[in-house]
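Here the complex is missing one protein chain, while the rest keep their positions.
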Amino acid sequence: MLATKPSERLSMFTRALENNPQENVTTTTNIKMRVQNLNFYYGTFRAIADVTMDIPENRITAIIGSSGCGKSTLLRTLNRMGELVAHTRTQGTVLLDGENIYDRNMDVVLVRRRVGMVFQRPNPFPKPIFDNVAYGPRLLGVRGQELEQIVEQSLRDAALWDEVKDKLHESGLALSGGQQQRLCVARAIAIKPEVILMDEPCAALDPIATYKIEELMLTLRSAYTIVIVTHNMQQAARVSDFTAFMNMNPQRAGVLVEFGPTKQIFTNPTKPETEDYITGRFG
Amino acid sequence: MNPAQARVLPGTSKRGGKAEPFGSRNARYTWRKITNVVMLTLTGAATGLAIVPLIWITVYVTMQGSRFLNLAFLTQLPTPVGVPGGGVVHAIVGTGIVVAIACAIAIPIAVAGAFFAADHPNSPLGIAIRFGTDVLSGIPSIVIGIFAYTLIVLPQRHFSAFSGGVALAIIMLPLVLRTTEEMLKLVPRNLREGSLALGASNWKTSVQVLLPAALNGVVTGIMLAIARAAGEAAPMLFTAFGSTGLNTDLDQPTATLPHTIYIYAMSPFKDWQDKAWAAALMLIVLVLGLNILARALTWWRARQMGLNY
Partner (left out) sequence: MTLATRTFSPKEFKRRLRHGDVIFDALTLTAAALVLLTVLAIGLQLWQQSQFTREAFAWNLVFSADWNPSAEKFGALPFIYGTLQTSLVALLIALPLGLGIAIFLAELASAWVSRTLGFLVELLAAVPSVVYGLWGVYVFAPTFVKPTGEFLQTFVGFLPLFSGSVSPQYSRLAASMILALMILPTISAVSRDVFQAIPRAQREAALALGATRWETIWQVLIPYGLSGILGAVILGLGRALGETMAVTMVIGNNYNLVASLLEPGSTMSAVIAGQFGEAASSDAFRSALIEMGLILFVITLILNMFARLLVWRVARRVPTELRV
């Protein structure tokens, strides 16, 4: 179903935006991550072109855009997961608290320990629920009672504790898709990262599970900096404080078109491309 | 619970209200990093280590064997111990005969069986066949040798090239069947459906469309199976057995290269041991050559397919 007029289409986001506690946007905050002139190449193909954006601390930043425009690729440059694919190259800088994570002296393992990630499809380890959450803390040397406390707290923070407290020793794969994804969130926050990247975390989930994840993001916001890639513009309007709109340039490289407070992007975009996308005239 | 109550993991210190990245200056982290580097290096070292014996064997066999390998060695019959000269033409011919018998038996059965397995990927019998093929390929060649012995040699009361061929055929069968099946499965569906839609029968489609499309891969599989069979000595002990003269009668004992290497190598005579190296060089050139050729064909085919898409 297509909206006939742009204004009608815009109104589709009104409720979503009303549900979004926007007060966060007006209060000032630190810049947690700063992407500067970032280019990313698969072989000779440039997938990301000259992206510059600031990611504010303790806020939810959504990255939206049509499929294939490099949203996920950009997200994966923020904790250097992009370099896992062979024949890729990253150019430019990504500052985390002012330090360039692509600096030669920067340890990629430490970067990822500080910048956690939740993936598109739930990917729990085929291990007990407890061991899934305990994996990260164990790497850091946590043992015994302290570990149990961390696991419990992480599962509580991920709003999963009540559902799994009696079956911590069952496989993580035995959970439903939505529960698995919350388990992955719990696993990610168990090492207390500073930033959590979420790559379309609800893409494989039903609406109820999606709702729970969104609730979760809103509660986690006060303690973490969250960056979420989403296809679902309603979702971006519901949960995010800031929105980045990406698009493809004529060379099919992803560029950042517009970045700003979510309300402004959805109701009063400055670039015609953004408006076209938001109103459904495009993509 | 308020997640904002920042937990501090052990080993992290507070700096300006922020948790410092865990253990940048921490013994445990140093240890993790060292383990990482050491273990990853070891996996590379293991790979290098595995290549060493391959090079060692090929270089040594080449050096030793080339000293005695000459035209006479390839064309003459063995001389008695102590008499210089002579060759292993009987074993070369014998290996050719035994392998040819094995091919004649194994290839038709394997290719036909592969059609069945590829046509029935999920039926119980199809799965059983693939499973049986895998299991057959794991049965020791010496056991297969004994089987051929009890089946043919024992009733006939004499060793023969034919019984050796049967043993090698059983060794080749699973190898050819599985590669052919894999190749048939790789043939694009639309090619097959296109032929069937034109009204061609199943068997015509199979023989005239599928087999040619898969032929390159099937040939590769046959080459690898021949390489494997040509190097087998264990089953020959009970079947083709060996001979000192040239034999072309399928019903008579026949020398083969691997069996001759075994006899010569374990003999106390220096000149026979020397000949074992020369025969080993021939065998290794044949076997590794077939393997390399098969790999080159596979690579070539992959490139062709890559260019088509």
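As written, the chain order gives the labels A and B, with residue 1 at the start of each chain.
Operating definition for what follows: contacts are C-beta pairs under 8 Å (C-beta built on N, C-alpha and C of every residue); 3 or more make two chains touch, one makes a residue touch a chain.
This structure is a prediction, so every number in the text was calculated from the model and none was measured.
Chemist: List the displayed chains that the omitted chain touches in the full complex.
Modeler: Counted over the whole complex, the chain not pictured touches A, B.
Chemist: Check the options A:31, A:109 or A:218 and report the residue that touches the missing chain.
Modeler: Here the residue in touch with the unshown chain is A:109.
Chemist: Given that one chain is not shown, which residue among B:139, B:191 or B:215 touches it?
Modeler: B:139
Chemist: Which listed residue (B:85, B:108 or B:245) would be found touching the missing chain in the intact complex?
Modeler: B:108
Chemist: Contacts of chain A with the missing chain: which residues?
Modeler: For chain A, the residues touching the absent chain are 79, 81, 84, 86, 109-110, 112-114, 116-117, 119, 121, 123-127, 135-136, 139-140, 184, 187-188, 191.
Chemist: Please give every residue of chain B in contact with the chain that is not shown.
Modeler: The missing chain touches chain B at positions 22, 32-33, 35-36, 39-40, 42-47, 49-51, 53-54, 56-57, 60-61, 108-113, 115-117, 119, 125-126, 128-129, 131-136, 138-144, 146-147, 150-151, 154, 170, 173-174, 177, 199, 201-204, 206, 227-228, 230-234, 237-238, 258-259, 261-262, 265-266, 273, 276-277, 280, 283-284, 287-288, 291, 295.
Here is the rule we go by: only the chains that are shown with their structure count from here on.
Chemist: CA centre of chain A versus CA centre of chain B: separation in Å?
Modeler: Roughly 49 Å, centre to centre.
Chemist: Spell out the residues on chain A that touch chain B in their complex, using ranges where they run on.
Modeler: Interface residues on chain A, with respect to chain B: 97, 107, 109-110, 113-114, 137, 139-142, 146, 150, 153, 156-157, 189, 191-192, 194, 219-220, 222-224.
Chemist: Which positions of chain B touch chain A when the two form their complex?
Modeler: So the residues of chain B in touch with chain A come to 1-4, 6-12, 18-19, 21-24, 28, 32-33.
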